[in-house]
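Of the protein chains in this complex, all but one are displayed in their positions.
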Amino acid sequence: MTKVRMRQAVVQALADELESDPTVILLGEDIAAAGGAFKATEGLLDRFGPVRVRDTPISEMAFLGAAVGAAMAGLRPVVEMMFVEFTGVALDQLVTEAAKVSYLSRGELTAPLTVRASAGAGLGFGCQHSQFLDHWFRATPGLKLAVPSGARTAYGLLRAAIRDPGPVVVLEPRVLYGEREDVEFGEAGIVPLGRAHRVASGDDVTLVALGATVPTGVAALQQAAGAWSADIVDLQTLVPWDRETVVESVRHTGRLVVVEEAPYSGGWGSEICDYVAGELFGELKAPALRVTTPDAPVPYSQPLEERFVPSPELVASQVSQLLATGRRPAPWWEQSGPQ
Amino acid sequence: MTKVRMRQAVVQALADELESDPTVILLGEDIAAAGGAFKATEGLLDRFGPVRVRDTPISEMAFLGAAVGAAMAGLRPVVEMMFVEFTGVALDQLVTEAAKVSYLSRGELTAPLTVRASAGAGLGFGCQHSQFLDHWFRATPGLKLAVPSGARTAYGLLRAAIRDPGPVVVLEPRVLYGEREDVEFGEAGIVPLGRAHRVASGDDVTLVALGATVPTGVAALQQAAGAWSADIVDLQTLVPWDRETVVESVRHTGRLVVVEEAPYSGGWGSEICDYVAGELFGELKAPALRVTTPDAPVPYSQPLEERFVPSPELVASQVSQLLATGRRPAPWWEQSGPQ
Amino acid sequence: MNGERQLRRAALATPLGPFERMTEIRAVEERIQILYNEGHVRGSTHLSNGQEAVAVGVAAAARPTDIVTCTYRGHGQALALGLTPTEVIGEITGRSIGCAGGHGGSMHLAGPDVGLWPTFAIVGAGLPVAVGAALATQVTQAGHAAIAVFGDGAANIGAFHESLNLAAIWRLPVVFVCENNLYGEYTRIQLSTPVSDLADRAAAYAIPGLVVDGQDVAAVTSAVREALDRARNDGGPTLLEMKTYRYSGHSKSDPATYRPAGELDQWLRRDPITLEASKLIENGTATEEQLSAIRSLIAAKVQQAAADALAAPEPEAAEMLMHVHP
Partner (left out) sequence: MNGERQLRRAALATPLGPFERMTEIRAVEERIQILYNEGHVRGSTHLSNGQEAVAVGVAAAARPTDIVTCTYRGHGQALALGLTPTEVIGEITGRSIGCAGGHGGSMHLAGPDVGLWPTFAIVGAGLPVAVGAALATQVTQAGHAAIAVFGDGAANIGAFHESLNLAAIWRLPVVFVCENNLYGEYTRIQLSTPVSDLADRAAAYAIPGLVVDGQDVAAVTSAVREALDRARNDGGPTLLEMKTYRYSGHSKSDPATYRPAGELDQWLRRDPITLEASKLIENGTATEEQLSAIRSLIAAKVQQAAADALAAPEPEAAEMLMHVHP
């Protein structure tokens, strides 16, 4: 186990795959000479050379599409989308092309590419560089979606994604690149896609979290200071998500709270809540609860952005309200007075 | 009231808005001289001239973006995306630009554009021309999304969308263009955004439907032949959706079934089910049920595509199973034997 | 590997090969037209009649190991590359015998073993993918090349610009083959494009751009071969503009009333199959009798292929859940 920053874990995952598989190549803007806008590819050009580690022009459609084609031709390209928003000029290649390659060729062809994109709010990049946008990659049969919650999963999920036979999107919470966590490198550190991870065990409520909301959930639990205990489930993969682990946990706790960095309208948590509510109909002690961002663009101002994303305080207060009333508390923007 | 095909209702809505508002213009591929790939703009070039009704090159990013700019400059452009998939090469302009204009200018600027796109399966166009893709436009604060279920709503929602001060996407179920329905033209025929419409009243279950699944739901009810009765709610607008009407109906029936032309994973129905389950916690007679498409690309083969989209038979059988067992039946692809 | 496809591909090298294949493509598309009118074809289908020389010329110049990305207007390209009439007609009629098991349809023909990747129904989408195929061979030094076939209308979409630029910067072994048939759907090129020769756009990327007679299969073959040689010898990409014409409308629902009177007749006078036939007779490769014998033989074969296709079963419902993930 080594304690490293998430960005270093990404570099290590890429290095290990480049090392173990000669078909792995990296494409992206300023990922080679500059080591990436977030330094998540630092040193890889020197180690693996300009043929396999390539800086691209500002042409997302072309280099994402080129990754699709290179993947179909037998390589395992890893594309960096510096900010997930940039996929908005190239989404067609991922959703309408890559995700259908296996189906349309009846399995004769595959598109084993990985798209890494930094995502989410928290750093003051403003509303065009702070969206999470996981929904662009959901509801897309043929496409998988993973979201690390720190260095450990950034390493393990990325390696699993690169080895997956199909296209996988990995949304790296930008706010976590600098955070440290213990990581087990090597094969043992690979985190299989489709499996959730229980990061805390308790009895009163199941907190389902993803990406940056995992540390938020953990902090909320600490703030509760024993007032309530929780299973905290890090989904790790959003498509496909680990139904078994979540249902099993909620069967035990009887209460489900999903902490999302996603808008109240359209956020991914509804699918979790609805599925679990159906599986455990009549067994829940309280309605499933979503703690989300408001239906608004991400504000630049620091106090506003801090309020925008679910904070440990907000999660703790929403959970206690749920426990106290057995009803869903209103989201903070519908409640009066400071939350 | 006049009985017209949905495509004619679209033409009429556009004509009426072009007539009543000189700032309305139309942009799209082959919408002018050819009257549109689906003839939904037929005759408008002759009536309103080439300055206001324009054929574009195959440049979705440019003409969708041009619509955004023209809207910001005071026009009310209506863009036709022949197939919703084509938005995949231009999504940025809608989601990351248009939807943020009002917020970023603190209300000084608006982007009152309407994007019309034909969407959905059923006509054998294959997997790159049959997706519904509503999720691309959800979870996007600042953007609204409406889906007509026939000629009446195609007319009424489109006029409301064009008059809306912000950007609105209208997904027109391609399979319905040729279907006839009674329409009230003129101001009285305008269907306000954000309101659902009850198309049938009953006691056993609430069927929430959207677009082409509305006629499916109605047909399912007929097939039930009195075995059960249902409130059928046509959402009409998906963002924002009419929480009140749906909750009120389910409070009466005690059961909710959402019929979606969307994948089981990531489909819009989860949000409806989860919200209602939370509002009516402890009051439901059965878990909310989603009848969706499988997690697969849209097949070309006719028998397969007919099985792919929820059929009246499937809806009827799923509803009866729900009523009989009080539990969620498994989706057809998880059940053995013919459905 | 599918032996018959390989043999059919090799046959293009014979003196009569191009004539035979163009004749077959024409016959298959005429059959598809009939099948469409009879209701056996769903959605839309895009005929390439009039453009056969481009499809055959590209296939004749390329190796089976080279990758070709092309469009929904791909029947001719698929047959030229080696797919059989039965598996093409079978796909278009949604039969399990089809090259995609009936799951793809007219716009998604595929034959990876002869270099045909599932054809692209999104305009311009095949260009970046071909660039990627070229990138792969550059990385692995496999010596292959890639060819992107697209239309004149696609020259106005962003993917065209980005793909040519990326291929140029990386000197990738890819050939961009633009089928300029004068129309993008119902819109004449002059209404969508301010330049008359799309080949001129190559200058914006400092790569060679050539105008080619798309009705002359030999001219197409040698132009593509030359560009492929340059590509394989680290000469980078080439943009080839094939001047051609589609006899039918954009798709089967289009009567093509927007075309100026006489335009079609003028192009029919330079029909690629007729041109090739006269050449073969002139240079003594074949007699008119031989050629018409070939024509009737092919007609019979294609009729049989259609019968076989329609006789084949439709896919099972459960199949739609297969191969979603590899």
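A, B and C label the chains in the order they appear, each numbered from 1.
One rule holds for everything that comes next: a residue touches a chain if its C-beta (ideal position, glycine included) is under 8 Å from a C-beta of that chain, and two chains touch if they have at least 3 such contacts.
Keep in mind the model is a prediction, meaning the values are calculated, not measured.
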{"item": "Chains in view that touch the one left out, judged over the entire complex", "value": "A, B, C"}
{"item": "Among A:Asp16, A:Glu29 or A:Glu80, residue touching the chain not depicted", "value": "A:Glu29"}
{"item": "Which residue of B:Lys39, B:Lys100 or B:His135 touches the chain not shown here", "value": "B:Lys100"}
{"item": "Which of C:Ala203, C:Leu268, C:Ala293 or C:Ala318 contacts the chain that the document leaves out", "value": "C:Ala203"}
{"item": "Of C:Ser106, C:Thr137, C:Asn156 or C:Ser251, the one touching the omitted chain in the full complex", "value": "C:Asn156"}
{"item": "For chain C, the residues touching the chain missing from this view", "value": "156-162, 165, 168-169, 191-195, 200-201, 203-207"}
{"item": "Touch residues of chain A, complete complex, unshown partner", "value": "29-30, 33-34, 37, 55-61, 85-86, 88-89, 123-129, 294-297, 299-304, 307-308, 333"}
{"item": "Chain not shown, touching residues in chain B", "value": "23, 25, 51-52, 54, 56-57, 59-75, 77, 89, 92-93, 96-97, 100-110, 112, 141-142, 144, 165-166"}
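In this text, only the chains that are shown with their structure count from here on.
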{"item": "Closest chain to global C-alpha mean, per-chain Cα centroids", "value": "B"}
{"item": "Intercentroid distance (Cα basis), chain B paired with chain A, Å", "value": "29"}
{"item": "Between chain A and chain C, centroid-to-centroid distance (C-alpha), Å", "value": "41"}
{"item": "Length of the line joining the C-alpha centres of chain B and chain C, rounded to whole Å", "value": "36"}
{"item": "Residues of chain A whose C-beta touches two or more other chains", "value": "61, 89, 92, 96-97, 100, 103-104, 141-142"}
{"item": "Residues of chain C touching at least two other chains", "value": "100, 103-104, 108, 120, 122, 158-159, 324"}
